[in-house]
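Accompanying notes for the structure given below.
Left out: one protein chain. Kept in place: all the others.
What follows is chain A.
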Amino acid sequence: MALATEPKVTSQTTSTGRPKQPGVFRRIFRKKITIVAVAFLVIVALAAIFAPFIAPYKLNSPDLMAMLAPPSATHLMGTDDVGIDLFTEVLYGGRVSLTVGLLSALVAVLIGGTIGSLAGFFGGWVDEILMRLTDVGLSVPSLFIILGLTAVLGPSPVTIVEVISLTSWMYPARLIRSRILNLRTAEYVMAARMTGCSSARIIFVHIVPNAISPLIVNATLLVGQAIVLESVMSFLGAGIQPPHISWGFLLNQAQSYVTNAPWLAIFPGLMIFLVVLCFNVFGDAIRDALDARSA
């Protein structure tokens, strides 16, 4: 439960009900650390997208003369047990790790956003049922459910995205619901209603744009969480399977050689750590930028 975001987020309604217009982007990048974090994420993403052009070696071409070779000028991150260049594998692994992370977060936010808005808009028994459903989601041991479901359904990148998003939508749902409950009675919404705006106009023009910003913050943090979840699954052998590779899968493979080839475990883990760290920094920066109190 990432409760940390809650107190700040609720204070975001200004008296006009609009997020502060000027310079949101400038406020996000107010701190240098945020620029560094986002630049790093962009570089990693580009490196993953253009992996076939950047990678110094072909993905599945073992160099039998250099098995378990330590990092050097020819093999930047060393090689694995059959002599495959680790830097190449990390580049390709990034594709799966990042895609799974981004997609899971996106799906989770879409599910959570829909459920939360329905509950908030309609209230009554719809709200009651949907919120109980959310409680169910919050009361399950999510890591165990994720592993159990993949064991039952069989691991594939699609299943992994499904199970991760199925266990991460609850927080966004609660977030958006409480935002909408607040906004429904906000003065500017009442004013809009008084001037004769239709319900649809109030929902889509007045409420949704204002309710969506905490969701963006949450989505950013969810990407990091999803990347970690995928890597945990793959590390425990229940996630990504060959021919796909991800950073977590590389760590799973590294386990057996951890004493004589520690670089196999260091680099993929470092990538996960840095990417998650940067997503967290980025998410916090967006939150601070959208928070009226800290302006």
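Assume contacts are C-beta pairs under 8 Å (C-beta built on N, C-alpha and C of every residue); 3 or more make two chains touch, one makes a residue touch a chain; residues count from 1.
Just so it is clear, contacts and distances are computed from a predicted model.
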- Message: So one subunit is absent here. Using its UniProt record, which name fits best from "2Fe-2S iron-sulfur cluster-binding protein", "Cytochrome bc1 complex cytochrome c subunit", "Electron transfer flavoprotein subunit beta" or "ABC transmembrane type-1 domain-containing protein"?
- Response: "ABC transmembrane type-1 domain-containing protein"
- Note on the structure: Given A:F25, A:F144 or A:F204, the residue that touches the chain left out of view is A:F144
- Note on the structure: Where chain A meets the chain that is not shown, the residues are 1, 3-4, 132-133, 135-136, 138-145, 147-149, 151-154, 224, 228, 231-232, 235-238, 251, 254-255, 258-259, 262, 265-266, 269, 272-273, 276-277, 280-281
